Each structure stands twice: as C-alpha cells, then as structure tokens.
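Just passing along the structure, written as structure tokens.
Every protein chain but one is kept in place in this view of the complex.
Note that the chains are named A and B in the order they appear, and that numbering of residues resets to 1 at the start of each chain.
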Amino acid sequence: MLDVKGVDSYYANLHVLEQISFNVEKGEKVALFGPNGHGKSTLLKTICGLHPAKRGSVIFEGQDITSSPAHKIVEMGIAYIPEERYLFTDMTVYENLLMGAYTPKAKGKFQENLSYVYEIFPRLKERKNQITSTLSGGESRMVAVARGLMSEPTLLLVDEPSIGLSPSMRKVVFQSLESVNREKNITILIVEQEIRDALKLSERIYMLKKGQIIFERTAEEADVKEIEKAYF
Amino acid sequence: MLTAMNKLINKKHYNYFLVLAVIVGLAVYPYAGATSYMLHLFILFFIWAVVAVYWNLLLGYYGIFSLGNVAFMAIGGYTSAILSITYDIPPMITILLGGIAACLLVTLFLGLPALRLSGIYIALLSLVFALTIPSVLTLTRDFSGGGVGLHSIPGFLPGLERFQNYYFCMVFFLFAMFIKHRIIHSKAGLAFVALRDSEDFASTLGVNRYYEKLKVFAISSFMTGIAGGFYVHSQGDITPSLLGIEPFLLGVAMIELGGVGTFLGPVIGSAAIVFGNEFLRLAGTLRLAILGGLICFVILFYPGGLMQFFSQLGDYYNKIINYFRK
Partner (left out) sequence: MESFVNAIVSGLISGSLYAVMALGLTIIYGISRVFNFGHGVVALIGAYIAWAILQNLVFSTATYIVGIVVSMVFLSGFGYLLYLLTIGPLLRKPGWEISTVLFMLGLGIMLENIILQIFGPRIKSLPIFVSDHFRLFGVRVNWHDLVILVLVILIVIALNYFFKATKTGQAMRAVSQSVEGANVVGININWIFGLTFGLAFAVTGFSGVMLGTKYYLDPHIGWDWMVIGFVIVCFGGLGSVSGAILAALILGIIEALSIVYFGSVWVWPIWFVIFVIILLVRPQGILGGRS
C-alpha cells in the first residue's frame, strides 16, 4: 500500500533521512522505533507532504505522491496525526472534528464517522462543546486521533501518540488504534519512542537510527532488549 | 600564465590588495580630474553608504526589522544643525552630539519598547516614529525651521571647499566600514549571525539576545545620526523632505538592490542609487513609481541583489577558467 524508496530528506544542510526504504501492506500495523531527533517525525512529515524529499519516491496505492501537496494527500486517504497535535485551539472538540471532515469525501461520511469516533472516545462526546485549548494532554491527543479519523483515511500515520500521557490514557489511545484497524481495516504506521505498547500493537517493526533504517523484524521475532540496545 | 594568475588570486591576499587599491583610488580621485559635480555625488554616496550599511547591519545581520533609519539620520542632522547654528558650537562637536542624540532618542523610544517583541513591532513603531517627526519639527519651528528647514549651515571647518568635504566624508565612510567589519567579526556578532535563523536556539538565549540587539541598535543609530551630521554640514541645508517617502524608498532600494545581509551589498546598492538617481530625475513625476517597481522586481526575482548578480558572474568566470584549463 505504501512504498517508500530511497528517500533523502534535509533540514537546511542537515541530512536528516538517508536512503530510507520500507513498505507497509494494506491492513497492516507497522511500528517505527528510534531515538529522539533521528528523523522519525521527519519521515512521517515527508510521506504526507509536509516536508519535501530531496531524493527518492513515496508511492501510495500505486500513485507517486512524492511531490504532491499535503491537502491532496489527505484527499487520497492518508491522515497524519502529529505529535504536536496542532489542534484548532479556539474551536470546540466538535468543531475540530467538523474541520477534520473537510474534504468532500470525508464530508459525505461525516455523521457516520462522528458517531464512530464518539463510540471509541466516549470522553470526547462528553466534552464535545469544550474549547480544545482547555483540554488535558490525553484528551487533546484523543481529539487529534479522532480528527484524523474524520478525514476517511485508509492509512493513519501516528506520530508518538503516547508522549506525555498517563498509562491509562495510553491504553485508551492504543486500544482505539487497534479497534480502528480491526473494524475499519485502516492501515497503521506508528512512530514511537516508547517500545512496549507499540510493540504489542504492531505486526512488523522497523528501527530508525541516525536517519537510516538499521533493521526490520516481525512482531514475533522482535526482542525488546535488542531494540533498547539499538537506542544506544 | 593563467595558473600564475590563479596563484595570485589567493583569496586573503586578493582581498587586502583590493581594499588597498580602492582606498588609494578614492584618495587620489579628486586630483585625477574629478568634476565638482562628481565630488558632490561621491560625498552623497559616502554618507548614504554609511546609512545603508548600518541599516543593513540591523536588517540583514541581526534580523532587527527597523524601518526608521533615514529618520535616525534626520535626527542626527537636525540636532547637529540646530546646535551649530543656534549656539555656535563647532560642527565637529555638534556632529558627535547629533549622533548621541539620535542614539539616545531612538534606543529609548524604539529599542526599549519594541525589541523584546517579535520583528514586526519594530517595523511598525519605527515607521510611525519616522512619520511623527515632521509634526515635531512643525511644533518646534522656531529653532528647527519647520517646513522651511534650516539653511546656511556651517561646514566642518570655516571656509572649506568641496574637495575637502570629500575627504572628511571619505574618512568617515572608511571608518564606518571598519567599525562594521569589527562588529560582524566579533565573537558576539558571529554567534548572532549563526543564530539568526534558528528560533529554537534563540529562545534559550532569551535575555542575552535582547541586550545584544539593544547594543547593536544603539551603535547603528549612533553611526547613522553621525552620518546625518555629515550630511548637513557638507550640504549646508536640511528640510523635512528628508523624512519623506522618497529618501525612505531610496534607502530601501539601496539595501535591496545591493543585497540584504551582505557586507558590500549596501555599498554597491547606495552607489547604484546615488549615481543612478540622475537617470531617475529624468523620469520626472514617475520617479517613485520606477523606484517602487524596481524594489518589487528585485525582491521577487533577484533577492540577493547585485551581490547575487556579481557572484553569478564570478561563477561564470570560474567556469570559463576551468574550461580553458583542459
């Protein structure tokens, strides 16, 4: 479904991603691990068009999206859930979700997706008229995921969803990702620093270090110790 | 032979040699058959180059978005003129006082309030500041000459001729360039330029950045105020038109045309504008439209200005040299 080949990415003169190649099959749950600052976020941003790739290609469902603008990529079915969340801070939860269904494709499924999202995140339904800047960290993370789901995606790029969350919140978020994949067959590519929860969720993992993919494992083969060692 | 020439073009020596040649050339020029009119233009060039260079120091190197530098020049000039006319103080001293006045006023009323905040505030405040000064001049017309301006301003020393004014201004110009060079290459200066585009580092340095900016703002307004002093005592008059749109635009054009953030850019830019102003005059009332259009054109298509153009020429030159090497 998603094919990344030989991607090189820079921030000014800093070579952040080197010849990244990997793939994600439809319906899969894949995790990307790596220490902070080694390019995980940049990789997701490059895939969804928020950051340019100097070299290489990104192919989604057979189409080359390497130089497509971000809003077109959303229309094609990729939703990026940023670590920073980037919520519309002066809008309510409901309004954020409404904006999430901006593309025509998503607009058509608005009510359906809204009920689904309220089902997996009952907390959000309670707070639907609350301004998002007043939400807690976990709640705003939920809004970010929910908003992404409102765009009718077939692929979710989730950037460090567990950062700053309490263990119970983390559980809710990961469970929601699990449900979404199971019930709607949405493919998930998750980038995480925190190993255990993401490992439990995924079927395959990659390890990103210093801008390069240094190994790939299936979830059964993957050994927490090996991954932790690779961080240093 | 080409290889021998290339050996000579050892970067460092080449630069010193060039600078020396330029200084000697400038010094000898009045005796090499320069007309009085050309001397007049050169004097204007020296003065405006200093204004442009110190404006560029703020804009291009330290990222301080000041729009009021021509007003600093006017403050320095007016102060110097008023003091020398009203109180008979020798111009060499009033010029200094003018610089100090400009520095104090500007740093107090512009620097302190606006430098803590994001860039746009300095731009706004300095623009409003510049537009306020003509009103102040009208209110104080008894000694500032109001709309009529001040005339018969004494020269640097009694009984000077134009070519002596030339030397005064030339020395000032060279001195100002030297000071800027020292500032840019000082430890603080280099660090600041390296940090200029990096917001994250900048915020961790918080307070220091503010004081550094205040310092360079003070220096810039001081030097620009002194340039104003040199202006009034070499030209003999000053009117509020110096605070109008045209000088302001000319200043902007000098910086953009030359290349923001480069050392020689504003010098080249001011040379182009001062000497090219003659052609502009031919355009009559369309002058401003052409100037405005020129600025737009440069920003859109040639943001590096003439410096970018010259370095492209330099690349072509290198390509040709390499071609002949084979």
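Note that contacts are C-beta pairs under 8 Å (C-beta built on N, C-alpha and C of every residue); 3 or more make two chains touch, one makes a residue touch a chain.
Everything numeric here is computed off the predicted structure, so don't read it as measured data.
**Q** Out of B:15, B:36, B:86 or B:135, which is the one that touches the chain we can't see?
**A** For the chain that is not drawn, the touching residue is B:135.
**Q** Among A:82, A:138 or A:161, which residue is in touch with the absent chain?
**A** The single option touching the absent chain is A:82.
**Q** Touching the absent chain: which residues on chain B qualify?
**A** Interface with the chain not displayed, on the chain B side: 59, 65, 109, 112-114, 116-121, 123-125, 127-129, 131-132, 134-136, 138-139, 197, 245, 249, 252, 256, 260, 285-296, 299-300, 303.
**Q** Footprint of the hidden chain on chain A, which residues?
**A** These residues touch the chain not displayed: 48, 50, 69-71, 74-75, 79-82, 84-91, 95, 98-100, 102-103, 106, 147-148, 150-151.
Following the convention adopted for this analysis, only the chains that are shown with their structure count from here on.
**Q** Roughly how far is chain A from chain B, centre to centre by C-alpha average, rounded to an integer in Å?
**A** 51
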